[in-house]
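Only one protein chain is missing from this complex, and each of the others stays in its spot.
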Amino acid sequence: MTALSLGPYAPFIVSSYLLVTVVVAILIAWITIDYRRQKQRLRELDAAGVVRRSGRSATEFK
Amino acid sequence: MTALAALVRRDVKIALRVGGGALIGVLFFLTVVVLMPFALGPDLALLTRLGPAILWLGALLASLLTLDRLFMADHEDGSLDLIVMGRVPLELACAAKALAHWLAAGLPLVIATPALGLLLNLDATSTSAIGLTLLVGTPALTFTGMIGAALAVTLHRGGLLLAVLVLPLSIPVLIFGVAASEAAIGGFSFGAPFTILCALSLISFVIGPFAAAASLRHGLD
Amino acid sequence: MRLSGRGIRCMRGGRDVFSGLDFETCAGEALAVVGTNGSGKTSLLRMIAGLLAPAAGSIALEGGDVELTLPEQAHYVAHRDALKPALSVIENLLFWQKFLGGDASDAKGCLATVGLDHAIHLPAAYLSAGQRRRLSIARLLTVRRPIWLLDEPTNALDRAGQSMFAALMIDHLARGGLIVAATHMPLGIITRELPIGSAS
Partner (left out) sequence: MTLLDLANPTRFLTLTSRLLPWLAGLTFVLLLIGLYQSAMAPDDYQQGATVKIMFIHVPNAWLSMFVWGVMSLAALGTLVWRHPLADVAAKAAAPIGACFTFLALATGSLWGRPMWGTYWEWDARLTSVLILFLMYLGLIALWRAVEDPSRAARAAAVLTLVGAINLPIIKFSVDWWNTLHQPASVLRLGGPTLDRAFLIPLLIMALAFSLLFLTLHLAAMRNEILRRRVRALQLKQASQLP
């Protein structure tokens, strides 16, 4: 890592990269958790016997 | 205790869900503070000097904005009748509702303060001093504002009437909140005004619930 | 247990709604308050619930829990049903169960009794008027209170719902409960009528 000499302002550079990483990670985690939650609810509704107009199961995509 | 905890949890949950509007208060706070430099000019020295006043005024207006729903929503759907009838003392129920309101609408203002401190070019000491005064002072705003919210609900009027009722009551909190922040920034005694601010908060914890409960008890029909 | 009122006078907006009203009802009995619109049925219920002060007269309960006031021993069901649309069916019920305290029984069982047990996670916003009323009735079951104050309880209910609720009221009376209901319609149980307003 000798190529990466960031000079006197290293804390600012590192923290800005870290901040971007953290925020993007939170965004990804939120979207993933949200996806799981919606799928879970669809499974519950499916189990409760609620079917879509087309008669297909709630969890199905096609 | 479980009854009060349940009330706090329910109110926070409703505030955070879709349609709750807990975060609108913070957004209002952000916007008011961002507007200030457009009126005052981008002079950082001036903004630094006015910082505590700007932040406190913004927080005061923002906490007032969401206050009129405190009892109104429960009144409209009949929950308030059941709360008044219940075995939990009404004073404690009012205090629990105010606490939930502060958790959902007041605490976010305190959390947003450091970011706004940056915009107003306040250093770390000043920002933390203002954050601390807001942490102590915003509960006082909620608990005194609760009296106005209870009066407004018995009169079936909300919004601006509430603001007119509550704003004069919050003058002492504003005075000592800003005074304590400026004392910390200016380097003179932070202790005295801050102690008075704490005392004001403690007094409001007592007076607010009793006054609100009294006006609810006699005003509902 | 005996609930009685003596010489009750009701004023609304400076106008006399009714005055000199006497009533009396005992445990195991259902009192149906009947009268035209605006005759003060709801006001009487709210006076018993302690939400409205009578202009004159008094309401007393004998033989109840001496440590509790009359409103604290009563359930009140009105058209404003104290349900939060943002919360689910079970969250609404559990909140009132915890807040009202008392000897709480099984919440899901209560929902099964009123026919809502298949949709406990449904937001209350999606419920119809009749379903909301059923959820309010579940609140009566989840926390036991000897006095039920019911304002037009069967209004939004369908026929099946009305007979379900009639059975619940009969059960409540058999356990020594007491019901005061303001109603236009027959409740499907044996009641004593209390005419008020111009009818009295």
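The letters A, B and C name the chains in turn, as written, and every chain counts its residues from 1.
Basically, contacts are C-beta pairs under 8 Å (C-beta built on N, C-alpha and C of every residue); 3 or more make two chains touch, one makes a residue touch a chain.
From a predicted model like this one, the values you see are computed outputs, not experimental measurements.
Counted over the whole complex, the shown chains touched by the missing one are A, B, C. Summary of contacts with the chain left out: across B:V34, B:I111, B:L155 or B:A199, the touching residue is B:V34.
Across C:D22, C:D106, C:D158 or C:E193, the single residue that touches the chain missing here is C:D158. Residues 85-86, 115-116, 118-119, 122-123, 125-128, 130-131, 134, 158, 160-161 of chain C touch the missing chain (whole complex, contact as defined above).
Although one chain is hidden here, its contacts on chain B can still be listed: residues 18-21, 23-24, 27, 30-31, 34, 37-38, 41-44, 118-119, 121. Those residues of chain A that touch the chain absent from the view are 3-10, 12-13, 15-17, 19-20, 23-24, 26-28, 30-32, 34-35, 38-39, 41-42, 45, 48, 50, 52, 58, 61-62.
Simple rule for what comes next: only the chains that are shown with their structure count from here on.
Between chain B and chain C, the centres computed from C-alpha atoms are 37 Å apart. Separating the CA-averaged centres of chain A and chain C is a span of 47 Å. Taking each chain's centre as the average of its CA atoms, chain A and chain B sit 34 Å apart.
Listing the residues of chain C that touch chain A in their complex gives 118-119, 121.
Residues of chain B that touch chain C in their complex: 2-3, 5-7, 10, 13-14, 17-20, 76-79, 81-88, 218, 220-221.
Touching chain C in their complex are the following residues of chain A: 41, 44, 48.
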